[in-house]
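The excerpt is restricted to a subset of chains, each kept in its original location.
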Amino acid sequence: MNRQEFEQLLSAWKQGELTADEAFNRWQATSSPTALAKAALVDLDRANRCGYAEVVYGPGKSIEQLLEVFQIQELAGQSSLATRLSTEQLDGLEAMVPGIIINRLARTARRQKVSTAEAPSGQVAILTAGTTDLPVAEEAAETVRWMGGAANLVFDVGVAGPHRLVEKLPQFQEADVVIVVAGMEGALPSVAAGWVRVPVIAVPTSVGYGANFGGVSALLSMLNSCAANVCVVNIDAGFKAGYLAGLIADRRDD
Amino acid sequence: MNRQEFEQLLSAWKQGELTADEAFNRWQATSSPTALAKAALVDLDRANRCGYAEVVYGPGKSIEQLLEVFQIQELAGQSSLATRLSTEQLDGLEAMVPGIIINRLARTARRQKVSTAEAPSGQVAILTAGTTDLPVAEEAAETVRWMGGAANLVFDVGVAGPHRLVEKLPQFQEADVVIVVAGMEGALPSVAAGWVRVPVIAVPTSVGYGANFGGVSALLSMLNSCAANVCVVNIDAGFKAGYLAGLIADRRDD
Amino acid sequence: MNRQEFEQLLSAWKQGELTADEAFNRWQATSSPTALAKAALVDLDRANRCGYAEVVYGPGKSIEQLLEVFQIQELAGQSSLATRLSTEQLDGLEAMVPGIIINRLARTARRQKVSTAEAPSGQVAILTAGTTDLPVAEEAAETVRWMGGAANLVFDVGVAGPHRLVEKLPQFQEADVVIVVAGMEGALPSVAAGWVRVPVIAVPTSVGYGANFGGVSALLSMLNSCAANVCVVNIDAGFKAGYLAGLIADRRDD
């Protein structure tokens, strides 16, 4: 099935000539490896196996490829999330996907399933040390929201102003899980973890200069945290932190 | 209060001459900084603030110091856990603390609270890639058990024998959280994470030789995992993985 | 012999005024070091000593220099392969070398010997973890093809979707040698190696972000692979992987 045939199929489905099941079956039956190659193999079984649809990593993908993945997932009754999008990719998706939610600071685009009647599944608090950590924090927040959770950002509570964190305690002490985003010396997760009794997911950011080595300094701090309830994800990996937080918060409703 | 006075206090309490409250208050009132210095400041408020008592990191502590911490925590109605103990420390604690649970592979000692009537709070699966990863896995398991959770070890399912992991799926696919312990190339967490819909806590071990750099190779693999549900703790940090898993599993019963 | 004289020589040979032997001898006899300097010393003995002609590394070479090497090799009865070419270099070669085979994804150009009557010498399977690994895989494939082998690409079988690799087993289990291209955590070679009984050549790619250090994370994973049949080449070194695979597959016909 080439691009043209695929669009005919989508069109038929949108105009009610085919049910979603019929369209999906036809698509699966006829897809040739070549057609699939254009947008990589979409792992449609992921939602079933892992609980959430496959998330699209944006860099290097054409807008056409992004659209194709979004359409295949819509056809399969799944929601969509794309991360690390460029301004061009964000513009393209915003123009062409009805109901898409764009977050330009987070550089994400998401399309929720239409009939998500379920209430939000848990509370995720997201702390940032400084304003430059905000994009990573927003990427985490968007991921949590896409998974149906509630994300509460508490920003600019870096350790150099010790009173700030204490003032904000009520905003994160009752969360089901806490994400802490910090660059430079990455001390905030250790400090915040001492105030809560839930898991803390630390996200080092590449913010800083000199011997911060693109975030390695913060990464090492977090790995060596003396607090027992701190785990770590990769540098700038807001998506991964959000996804883990969503899973942890979500389990309440299992 | 010096060592001798402290022992008199403990003795009076054990013989019923003092209630726990009376003993605890007396100890708090009279403790001089010097006495405290001997076993560091025991953070007795930790159990209240974080949900679990402070855990003792063994290296460099004398058996006397370890005993003192265990006794203070017992007096305060808290359970105890010590990690990274040497054979001498394990022998000493085993001989002197009634009811202590020693795990010589994990190099841990724990004393549970007497009247823990609560049922285990969740299921934690712990996978290991090879037999040399076992001590770290056991440390994680002991920590989970100390927190009241159930730990199920699934061992030797390294990726070089691909059929092994699939055969063991029933043993970990229903867990509330999965810990994966692996050295060398650290590929197991990525592979295991693809089969579950819960958080995976990856623990790199220092097992290997050559360019594994004491576990850094496995650590980097895990940080760069293409699976979204993988977070990482420090090299050989079985305790931290177990603690996080205990928190995640425990939240079901909140 | 300056550029102009060299072109006259080539022209005379193409118009049949000189046999290849005559042209080659004349060229060798008169070449001054200065002329040679322009396109580096072409190691014409390489084909005899190593079985294949010298391969040209593109960066920093002018189109004129590239053409000169292709012509010298054609004159000496050898095929040609150039790698890491820029768009400008690819355009220039495509315009000026009849019969050249351009692969823009791989950024390679090759000219086969006209009368290669020999059948392909072996089967090389090339696996990729994600779509971003494709250029490196294509570079490997082009190299295999230039050596007379058959290259079969099996793409997007990263470990996060564990069922994908198993589904593709028939496409690589019968190959004479397997190349595995992967970035991020670089786990795929270890996993794939467990399914085959032939050598696996692992190629780390610089794909990823954060603590992947431009491919070092994947490189270390592959070096520390617990599978015994995995060797490694440099980061992004698709050419070298293809060359080694070509040699291994080719030896069947020795």
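All chains are identified by letter, namely A, B and C, in their written order; residue positions are counted from 1 within each chain.
In this text, a residue touches a chain if its C-beta (ideal position, glycine included) is under 8 Å from a C-beta of that chain, and two chains touch if they have at least 3 such contacts.
Note that the structure is a prediction, hence the values are computed from the model and not measured.
A.B. asks: For validation: placed chains = 3, all identical. Expected total copies in the complex?
C.D. replies: Of the complex's copies, 3 are shown; altogether there are 8.
In this section, only the chains that are shown with their structure count from here on.
A.B. asks: Over half shared numbers or under half: where do the identical copies chain B and chain C land at their interface, same or different?
C.D. replies: Since more than half of the residue numbers are used by both chains, the interface counts as same.
A.B. asks: Nearest 5 degrees is plenty: how much rotation brings the CA atoms of chain A onto those of chain C?
C.D. replies: Chain A sits rotated relative to chain C by 90 degrees.
A.B. asks: When the C-alpha atoms of chain A and chain B are each averaged to a single point, how far apart are the two points in Å?
C.D. replies: Computed from C-alpha means, the inter-chain centre distance equals 31 Å.
A.B. asks: I'd like the Å distance between the centres of chain A and chain C, where a centre is the mean of that chain's Cα atoms.
C.D. replies: The answer is 38 Å.
A.B. asks: How many angstrom between the C-alpha centroids of chain C and chain B?
C.D. replies: 52
A.B. asks: Enumerate the residues of chain B that touch no fewer than two other chains.
C.D. replies: 194-195, 223-224, 228
A.B. asks: Which residues of chain A touch chain C in the complex?
C.D. replies: 37, 40-41, 43, 45-46, 59-61, 204, 206, 215-216, 219, 234-237
A.B. asks: If you look only at chain C, which of its residues touch chain A in the complex?
C.D. replies: 130-132, 155-156, 160-161, 163-164, 209-212
A.B. asks: Quick check on the complex: what are the chain B residues that touch chain A?
C.D. replies: Contacts found on chain B: 49-52, 55, 176, 194-199, 201, 219, 223-224, 228-234, 239-241, 243-244, 247-248, 251-252, 254.
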